[in-house]
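Structure first, commentary second.
As you look at this complex, bear in mind that one protein chain is not there, while each of the others sits in place.
Read from first to last, the chains carry the letters A, B, C, D and E; within each, the first residue is number 1.
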Amino acid sequence: MTQSRYDKGWETLGNINSEAGERILNMLKDISPDMAKLVIEFPYGDIWSRKGLDIKTRELITIASLTTLGFPKDQLKAHTHNALNAGCSKEEIIEVVMQMSVYAGFPAALNAMFVVKEVLESRGLLENS
Amino acid sequence: MTQSRYDKGWETLGNINSEAGERILNMLKDISPDMAKLVIEFPYGDIWSRKGLDIKTRELITIASLTTLGFPKDQLKAHTHNALNAGCSKEEIIEVVMQMSVYAGFPAALNAMFVVKEVLESRGLLENS
Amino acid sequence: MTQSRYDKGWETLGNINSEAGERILNMLKDISPDMAKLVIEFPYGDIWSRKGLDIKTRELITIASLTTLGFPKDQLKAHTHNALNAGCSKEEIIEVVMQMSVYAGFPAALNAMFVVKEVLESRGLLENS
Amino acid sequence: MTQSRYDKGWETLGNINSEAGERILNMLKDISPDMAKLVIEFPYGDIWSRKGLDIKTRELITIASLTTLGFPKDQLKAHTHNALNAGCSKEEIIEVVMQMSVYAGFPAALNAMFVVKEVLESRGLLENS
Amino acid sequence: MTQSRYDKGWETLGNINSEAGERILNMLKDISPDMAKLVIEFPYGDIWSRKGLDIKTRELITIASLTTLGFPKDQLKAHTHNALNAGCSKEEIIEVVMQMSVYAGFPAALNAMFVVKEVLESRGLLENS
Partner (left out) sequence: MTQSRYDKGWETLGNINSEAGERILNMLKDISPDMAKLVIEFPYGDIWSRKGLDIKTRELITIASLTTLGFPKDQLKAHTHNALNAGCSKEEIIEVVMQMSVYAGFPAALNAMFVVKEVLESRGLLENS
């Protein structure tokens, strides 16, 4: 059954996970395989696999939270990729980040916007990229 | 035109604003009418009136951000009311808060859950309330 | 096996949990039994049940984290009780909070000190209480 | 000389400290006299006694920082009193808090505004108070 | 009139804005011209253009807030340049950052000091730079 949380986690991740997310998980392997297992089991096996919110909405609230925290740029990068993979439009992601200027302030919103920009450019989704 | 941002802000607020939100705005009147005006104009006139995200999604990402910040209990209370007014189900709101345990930690998620609980109880939306 | 994480969580909690902690868990029951289950399973079943750090040290680093976050007063109260139940001395707890003045600033450290004070007084552990 | 840092701290505090600040210091006495001593010695003896910024500016940047942190309401209350004692006008204090809506977001700025309001009312400095 | 908020914003920015600030605004152009417009209109058109605090004080409280947040290094860099452009002395800026060790902790104050150092060095304002 612990195996099954792990499996459920991988299954949930399967459709959305990006290279950026993969990279974060891989970095954990030699320092703490237990932590890598927990990342699959708790966030993905226990939370993201739940019904009640679709994956697109889960990505948008995650982007809202990461923008508010301010410091987690790698996770924001991974979830911007994941959000696009899950079918969020770039306009929706930009809109979420812009709204965070109200709740978390402009420095948080601007820094997040630049991370999103980097992801959009890397996927050829900005007009001049 | 400044009037029109203000009007646009009030119009946006009109459908969703709760007594709890009203109370916050009213509290500003004697200390800083300019701040009260800015709250209508910038968050509501400039941001919430934008297309690109529906009001329900805007409420859910706001709840995600306020849960992450941890301290703004009155605003979370107001936006829980607003989210319900905008058509979010209690299950969706609870799901957003629960997911924040992953990104902002359990203390943030638990404290937000208790604010949401208080709102749901006040509206007779919990079975034992 | 999910049951067993839950059981492991309760077993871990059993020796240290305080009325304050119990109160927090009870408050979740009607709004989100799933969240109550997750609190037992992840923090206690997955993390606190691990070897590698004794419970006293786990309580002290939790108090450090909660002091740093600043806003979670109820959780800090519960963990101050739990820390005392686990065998931490009041002097050790005070020392942790005092050191947080360096890393999280004096407002965080002072607010935490007043929560600790309230707990110590309620247990008759302050000379004038 | 440690005494002299302590004395320097008290001297610095002497002109500005409010009942609200006094209350915070008094609350430390029985739980941690060492912490009470450190509050006088480091913030006031080492920092606030320095040249290079006048006390009014020191109060305004402190109010900016406390507003940004969001959670320390008692300290913000004390420093609003101290700022007024040091000669800051209520307009200046309100202006600082309002500007924090840009950097720390509206929830932080609004919550701080309500603390400032409470202080101004208690001193009869609001028109309808 | 919206134009006029925009113009007022640019006028306010005109005397103080630095290459570092310009760079941040330019980075927004292709991802979100609306966000670029909002940055001029709300922070600069609505807030910084207000009377009641001089620009030097507005820069110092901004530096206090950014130091407290901890993560926004690019914005702190820009505002350190802007503060110097507005007539703040390097000693005043250093003093603000140092005082933040009391309210936001030493890690926040030290990290901000290193950003300020980088700016001062780039302008030849440190003796060994």
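Structural remarks
Keep this in mind: contacts are C-beta pairs under 8 Å (C-beta built on N, C-alpha and C of every residue); 3 or more make two chains touch, one makes a residue touch a chain.
Since the model is a prediction, treat every value here as computed from it, not as a measurement.
Looking at the complex as a whole, the chain kept out of the display touches A, B, C, D, E.
Touch with the chain omitted from the figure is made, among C:L28, C:V96 or C:M113, by C:V96.
Seen from chain B, the chain kept out of the figure touches residues 101-108.
Where chain E meets the chain that is not shown, the touching residues are 70-71, 94, 98, 101, 105-111, 113-114, 116-117, 120, 126-129. Take chain C: the residues that touch the chain left off the picture are 42-43, 47-48, 50, 52-53, 57-58, 60-69, 91-92, 94-96, 98-104.
The rule we apply is simple: only the chains that are shown with their structure count from here on.
Contact with chain A and chain C alike is made by B, D, E. In the contact between chain A and chain D, the residue numbers used by both copies make up over half of all numbers at that interface.
The interface formed by D-E recurs in A-B: of the pairs listed in A-B, A-C or B-C, only this one shares over half of its residue-numbered contact pairs with it. Separation between the centroids of chain A and chain E, computed from CA atoms only, is 29 Å. Annotation for chain A: residues 42, 50, 94, 98, 101-108 touch two or more other chains.
If each chain is drawn as a node and touching chains are joined, the picture has every node linked to every other.
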